[in-house]
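The complex is shown incomplete by one protein chain, all other protein chains being positioned as in the whole.
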Amino acid sequence: MSEFASFDQPVMMKIDKIIDESNGTKSFMFKYKLDYNPGQFIMVWLPGVDEKPFAVSYLGDDFFGITVLERGKFTKLLHQMGPGDRIGIRGPFGHGYSFPDSVKNGKGSVCVIGGGCGMASVTVLIEKLQNNNPTILMGAATSRSLFFKNRYKNLTLFTDDGSEGIKGYPTDVLEDLHNKHEYDIIYTCGPEIMMSKVFEFCKKHDIQFEASLERYMKCGIGVCGQCVCDGQMVCKDGPVFDLQALSNMNDFGKYSLLKSGKRVSLQEYADWRSC
Amino acid sequence: MSEFASFDQPVMMKIDKIIDESNGTKSFMFKYKLDYNPGQFIMVWLPGVDEKPFAVSYLGDDFFGITVLERGKFTKLLHQMGPGDRIGIRGPFGHGYSFPDSVKNGKGSVCVIGGGCGMASVTVLIEKLQNNNPTILMGAATSRSLFFKNRYKNLTLFTDDGSEGIKGYPTDVLEDLHNKHEYDIIYTCGPEIMMSKVFEFCKKHDIQFEASLERYMKCGIGVCGQCVCDGQMVCKDGPVFDLQALSNMNDFGKYSLLKSGKRVSLQEYADWRSC
Amino acid sequence: MTTPSLDTNLCGIKMSNPTVLPSGFLGTSKSLLKRVADSGVGAATIKSVSFEAREGHKNPTVIPFEGGMLNAVGYSNPGAEETAREFSNLKEVPIPVIASIIGTEPDDFVRVVEKLSANEFSAIELPLSCPHTPGFGLLAGQGTPESTGKIVAAVRNASKLPIFVKLSPNIPEIGNLAKAAENAGADAITAVNTLGPGMIINIEARKPVLSYKVGGVSGQALRPVATRCVYDIYEAVKIPIIGTGGISTGRHAIEMIMAGATAIGVGTAIYERGIDVFRKICQEMETWMSENSYNSIHEMIGVAHE
Partner (left out) sequence: MTTPSLDTNLCGIKMSNPTVLPSGFLGTSKSLLKRVADSGVGAATIKSVSFEAREGHKNPTVIPFEGGMLNAVGYSNPGAEETAREFSNLKEVPIPVIASIIGTEPDDFVRVVEKLSANEFSAIELPLSCPHTPGFGLLAGQGTPESTGKIVAAVRNASKLPIFVKLSPNIPEIGNLAKAAENAGADAITAVNTLGPGMIINIEARKPVLSYKVGGVSGQALRPVATRCVYDIYEAVKIPIIGTGGISTGRHAIEMIMAGATAIGVGTAIYERGIDVFRKICQEMETWMSENSYNSIHEMIGVAHE
């Protein structure tokens, strides 16, 4: 069952097991080998329904998993599936996080910030950075939507409403943490408004920075132009971009394309995506 | 100019030089590497004219040549070409002569018999068998159509009309030669009537035997069925067959297909081919 | 787990597996049909035969490219009388053999059918769909419902054998055409013939490679279009379909069956995988079927429509 490692067309994979991560969030585990670099994404196909991009949140030599928050019709159907059911997976696609010399072999001071279900995209990264003993910050709107909170011990939780962990945003404490740890690099995935705050912070303090962007995707392979962010195709050139690249992307933190291709504010985009 | 070694589609190759082999026979030399085993064939394309199979008669690390008797419209046009002109070549195709253990490393007694322009098909073979010091017999209708007569020193010539060498057929002397040399294997390419005589001789004396058959070809790649000889595709399974295979081929020495696919006697086939 | 069965029943013709040798591949002689039978094919079609002998187009007539193959053989064949002679005593071939018959007018088809009436063919195939031979198929206007209906009706009158009508992938409303064939008495649809035509130019020669300049496209380039044609035809008619076009693996064969095919043609893949391709495809189908709990071909036909 593990003869594949990456695929152009969807491969129907049996769900091996399902983990309840939190109320409304489930992880789906597959016994397949996947040649995956943290930050890349896969396209998940429910035949007859739709196809959407997801990050890989669990990765081993012969298994992997994704973590999905129930939000709309697609994720609802996914949440109704059980072990033994099959879903289509193609990928992995895009470029993941990079590991500059400054963080290699456990040297270098690292901070990872996950926001909302963007946390799913940073877990495999965190595990790869284990020897760096990174600062891990995780934020969510409320206690209910926090997941992976027990996966790492050195983890600081934030909720907007204070229902768990510290009340507020992970970005609130960055200044203090950086004074203490003198970060060489900060990695982040989460709402773009959060990521752009971290971006500004890194720019100001001359810290290396990598962020994983989210755009509505169609082809996933760099031909259709749907996922464009200022001349960059998020599916192919990204989804991870560094400080340098993001500095040239005026749309970052501001605009995204609806399914029709209409370029709108991130707020309007988020409203459309959430339904 | 030598980046190719075998090709599905015709590659236009510049004629490097032309050798006059005899009155009516020319060799065309090309400065290209060709991954060729003796007995295989290539398809030669004259754009806008036709495409025909030929054996390779000269072979080096970065050159090869074919030898062509002027017979009809196609070979006439080919004979009119000069150095620098380009012709299309695809291949090589088919299976060539094999080298059983009995003839490896220069041990083993070998006889090679070429008849008519079948001689073009055995030259690369003869060179590969150099260490075996093979008996070489060459036959032609008349002195004019003999070529390669000076290419090998240990060579016995025959003409039907006695205009050069011994008057008669190479097969006339086989019995005597075999008594003296006790051949392990006889290779031959020439008119099928000649080859079937050698075949009978080898069968009777239990000598290994390989012959290169000629059939009218279309695809050259084993799909169209035009070159069939009793369930075998000469272009793909052959053109070289051994004694065992030929024993199961009732059409060998008897029938061949015209361009329409009509199965006729070899005589009727030869009459059609020669015009 | 029991081995799944590949047994196929194609309008009464019993086959040990669904693979069919399509017309134009190796079907020039009885000896080659035996060879193909030894290679595991379920049924075989002879090279298309016209009443008179034809030499076809000049070489090059067949040329591979990255997406499959281009051909303009031009229906070379020895004519009906010679064909009757070559394929006498068909019992020697241990599989069903299909006669592919071509002509310009309905009468031409009937004359060939009559010449072959003493041979033991299992079915008659009418390729009304060649895209590159003047006087035949699309170039003779045979790709319309009217013309197809007329030819099928004429042959229906002249023979009791099952009639397969072979359609072109170039026809936009292929379902309507299949329906016309069914209404006129066809027993099965072969879908599809080659696509296009296409052209390959050698840029050093500044000339098309095929002597006829253009040729029909077969092989993997054709496969998605062929699959869609079978899918459309399956929704339009009740008679079985021989799905043909670009099949070279067991997965491709099953895909075509799920689109609606009862049997599947395998031609160009002979070049890619050798004459043993039939046995290989059958083995791949068996393996997949047992891994996925299918017991018979029948359970898979048309399931992509559910």
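Just so it is clear, A, B and C label the chains in written order, and each chain counts residues from 1 on its own.
One rule holds in what follows: a contact is a pair of C-beta atoms (placed from the backbone, for glycine too) under 8 Å apart; a residue touches a chain by one contact, two chains touch by 3 or more.
Small disclaimer: the values here were computed from a predicted structure and weren't measured.
Considering the intact complex, the chain excluded from display touches A, C. Checked against the hidden chain, the listed residues C:15, C:84, C:195 or C:297 yield one contact partner: C:195. When the omitted chain is restored, the residue from C:117, C:157 or C:292 that touches it is C:292.
Among C:114, C:204 or C:286, the one in contact with the hidden chain is C:204.
Contact with the chain that does not appear here is found for just one residue of A:40, A:75 or A:226, A:226.
Summary of contacts with the chain left out: across C:6, C:26, C:70 or C:242, the touching residue is C:70.
Mapped onto subunit A, the footprint of the missing chain covers residues 8-12, 43, 45, 47-52, 86, 88, 217-226, 228, 230-233, 251, 257-263. Considering the complete assembly, subunit C touches the hidden chain via residues 65-68, 70, 138, 170, 172, 195-201, 203-204, 206-208, 213-214, 217, 220-225, 227-228, 231, 246, 251, 254-255, 258-259, 288, 292, 303-304, 306.
Basically, only the chains that are shown with their structure count from here on.
Under the stated contact rule, the graph of chain-to-chain touches falls outside the line, ring, star and complete shapes. Separation between the centroids of subunit B and subunit C, computed from CA atoms only, is 36 Å. Centre-to-centre, using mean CA coordinates, subunit A is 50 Å away from subunit C. Rounded to a whole number, the gap between the C-alpha centres of subunit A and subunit B is 66 angstrom.
For subunit C, residues touching at least two other chains: there are none.
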